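All protein chains but one are shown at their positions in the complex.
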Amino acid sequence: MLDSTTHLLSLSGVSKRYGGVRALTGVNFACGRGSIHAVLGENGAGKSTLIKIISGVVQPDEGTIALEGRPIVFPTPQSANAAGVVCIFQELSLMPDLSVADNISIASPPKRFGLIDKRAQRRRAEQLLARVGCEDINPQSLVKNLPLSRRQMVEIAKALGRKPKLLILDEATSALTAADVQRVYGILHALRDEGLSLLYISHRMHEIEELADTCSVFRNGQHIETFPKGTRTDEQVVQMMIGREWRNVYPPKPVRNAPLPVELEVRDLGWEDRLAGISLRVGKGEIVGLGGLDGQGQRELLLAMFGVLRGVTGTIAVDGVAKTIHSPAHAKSPSVGLALIPEDRKTEGLCLPMGVADNISMAALDSMTRGLVVDRALESRKIDEMAKKLKIKFGKLSDAVATLSGGNQQKVVIAKWLLTGARVILLNDPTRGIDVGTKQEIYQLLRDLADAGTSILLYSTDYDELIGCCDRVLILYGGRVVRELEGGDITEANIVASSLNISLTEKAGAHA
Amino acid sequence: MRDIGLRLQQSVGFWVAVALFAILYTLYSSLHPKGWTVDIFVQNSNESFALIMVSMAQTVPVLTGGIDLSVGAMMTLVNCLASNLVSGSPSQIVLGILVCLAAGALAGFVNGAIVVYGRIQPIIATLATGAVYVGISLFLRPSPGGKIDDNLSWVATNAMAEMDTTYGWFPDGAPGWFAHGIGLLPVPILLILIIVFGVWVPFRKTVTGRGCYAIGSSEGAAYMSGLSVARSKLAAYTLGGLFAGFGGLYLAIQTGSGNADIPQAGGYTLNSIAAVVIGGTSLFGGSGGAIGSVFGALTLRSISFCFRVFDTDGQVGFLANPLLQPIFEGVILLLAVSLGAARVFRVKNRLSLFT
Partner (left out) sequence: MIKSIDRPTLIASGFCVAILIAGTIYTLYTQGTASFIEPTYLLQQLKIAAFLGTVAAGMMVVILLGHIDLSVPWTIAASAMIATAVGGPWAIPVGLGVGLAVGLINGIGVAFLRVPSMIFTLGVNAVLRGLMVMLTGGFAPQSSATPIMSWLANGEPLSVPIGGGHTWGIANAVLMWALLSAALVFMLTRTPFGRYIYAAGNREAAAYLSGINTRLVLIGSFVICSLCASMAGLLIAGYTSKAFQAMGDAYLLPAIAAVVVGGTNILGGQGKYSGTVVGTILIVLLQSVLSVMQMPEAGRQIIYGVVIISMLLVYGRSKAIRG
């Protein structure tokens, strides 16, 4: 079906089943030489299974793989590496306590007399770091002392050190700052021009447009279509991904004539050198977005308000009363009434081995306690209520949260905080890595909550989300609020421009 | 030279241990009437050898993020085995020594195999194997006793010069470089140097050895990077067994007998953990090393040395009470680990406390 000689790698009739679930069904897929090939699809579409099969982490049940026209089997990741297939996984594969040089040459270092040659290893690290434009990283420094975005660059250098023919990047830019993203694009294009093939997995549509030569869409474990970049509209691509029309993802925004009463007011907030002079207001029933490039202090702002950071200056007032919030326990207490949906649901939001019910009631147990004892009837009633309200899909309430899909896990986190009856909900990029269907449900939920009087502060790395969901958007740059966008001004052009802190000609009277 | 600064910064714990040892041992030697003499060095190094070895044995599994609660038991096992084997003709002695060391390594390998293939948490797996090894020791040596070659005992626990007098290396009298130079070096110190630079340092520079650090730092990342996690872990526990074997063998040579002393085995295990921590190795794995543990062990030993020399009538006479020694050991351990806690109070983002 596919001419394997012109392609670097081709899969034919590949299927994979986990228990009773079909992860991939009869997939024919090929990626060419010297091109960047993007793979798109919702969560559960089979993208990660595809990568795992190509990189030797799992074996297909049926079908064959051919590399440069020859059939091949990868029993382990090492064998795939040896054949020139190298994968940069979503979870970093760096060892934080080891030096950059050690990490880059971890599995096959240069040796002298059978022992690791530290000098040669260091030179090798310097060369590879230079290749990804990171000469400023000292190969002797420990990975744990590097910021996340630098680590990602080390990861790429490490992968290049394995002399790949095919480089697979799984959400590789999720941890990068904007400057690094541009640099990575440059590097990836240069690598392609050197004849390397790249397989690129991302949720971000605009990245794919900038980067890819060819796109493939997966849905429900099947390969839907492969097409050259630019031959399909965004709507067509999204439709391919979700299998239905992409319409009305975002609930309509209410039209307001009178200003809303202020629920949350932050004045002159500062913390270390990451936040400075931040003032903002969130009205009762309003959804305010936090935007800007990644890493401009948005996460820190939410953590500072939630009492996680030490040494925060400035004031936070809820419902007109100033509060000094010193811990999450204090932040969630009824007198303050904050809730935080944290960045990483797996390590910060949930206790994965514990049951769905235990996780949902975790933050609100105090309110369900009579004397010393948890009122179990009340608890299970409230849990059921939440599970129904959020349409959480699970087998039994006692099943470990780990067994749920990403979207349902995030719903559990949200349910946990809704149970506390919070007045203000802070969300830290809540839809990352979540399928389109669940995203849509979350958007509707946020709007419903706002309509019921809850104030919402939403940080999102996805510009579309800010545009679609928020009544107002604050753009952060270098730990400061540099722009406030409202109503019709919330456009992609405005967000992008203010994110880079470029002043555009302001529309008259758009904001004060 | 920012690299040197970086190196220092990355090994603060190690240098704290070195400084602690230097201070305590200087204090001891200055107070001791025969301080700074070869006799005292010989005596002190004899008393420190087994703990140093057991601490090194503990270090390797700890680096992988594990722990070995059977190091004391493995030491005792080899100690009892040696009291049965290390005597007779020279070739029998050599064979006996080799069998003892192999037994230590085998015990360590069994630990590693249970951890790797049985996938049982190291803390509980080695707790159980420790009981087994103590049991075997009791079979080998139901009551203290046994025999160790006298000449071996003598030379191994004295300065190098005794090698000459015992085995007659220089029939015409020792040359100056030996008599006044290398001959003054206590044999246990020489043995430690040989073991550290002949076994540990090369091991650390192999892919398998560095793999131990990698696993301790992040096991998942190490696996993803194509390292053989199983091989590194097996090597770590086996090497631990070998080091413990050295300790047990030396203890037998030093005391001239074997003793399946259960409380002593437990004491060595607990002290080895303390030595590892004082020596700057993280109990979570990934950073530190066996040389640090050598100084950690020396620090612990120096504390007990000091108690022998405090003048009961002096200003700090109340400190001379040997009954205070356990308190001091505990307090110094607590202080050493609490130093690291300074970081906790500097942390600005409380979330970073949980990783």
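Odds and ends about this structure:
Each chain carries a letter (A and B) given by its place in the written order, and its residues are counted from 1.
As a convention for this text, contacts are C-beta pairs under 8 Å (C-beta built on N, C-alpha and C of every residue); 3 or more make two chains touch, one makes a residue touch a chain.
It should be emphasised that the depicted structure is a prediction, and the values quoted were computed from it without experimental measurement.
When the full complex is examined, the chain removed from view is found to touch A, B. The residue touching the chain not shown here, chosen from B:Leu6, B:Ala22, B:Leu95 or B:Leu324, is B:Leu324. Among A:Asp358, A:Asp429 or A:Asp489, the one in contact with the hidden chain is A:Asp358.
Of the candidate positions B:Val86, B:Ile136 or B:Ala214, contact with the unshown chain belongs to B:Ile136. The omitted chain makes contact with just one of the residues B:Val18, B:Ala174, B:Ile189 or B:Ile273: B:Ile273. The set of chain A residues touching the chain not shown comprises 52, 57-58, 77, 89, 306, 308, 327-329, 331-333, 340, 342, 347-355, 357-358, 361-363, 365-366, 369, 372-374, 376, 398, 416, 420.
Where chain B meets the omitted chain, the residues involved are 67, 114, 118-121, 123-125, 127-132, 134-139, 142, 219-220, 223-224, 229, 260, 263, 266, 270, 273-274, 277, 283-284, 321, 323-331, 333-334, 337-338, 340-341, 344, 350-351, 353-355.
Just so it is clear, only the chains that are shown with their structure count from here on.
Inter-chain spacing, taken between the CA centroids of chain A and chain B, is 46 Å. Taken in their complex, chain A has these residues touching chain B: 77-78, 81, 89, 91-98, 102-103, 106-109, 114-116, 118, 138, 140-142, 158, 271-272, 300, 303, 308-311, 348.
Across the complex, chain A is touched by residues 2-3, 6-7, 10, 202, 205-207, 210-211, 213-214, 216-218, 220-222, 224-227, 282, 285-287, 347-351 of chain B.
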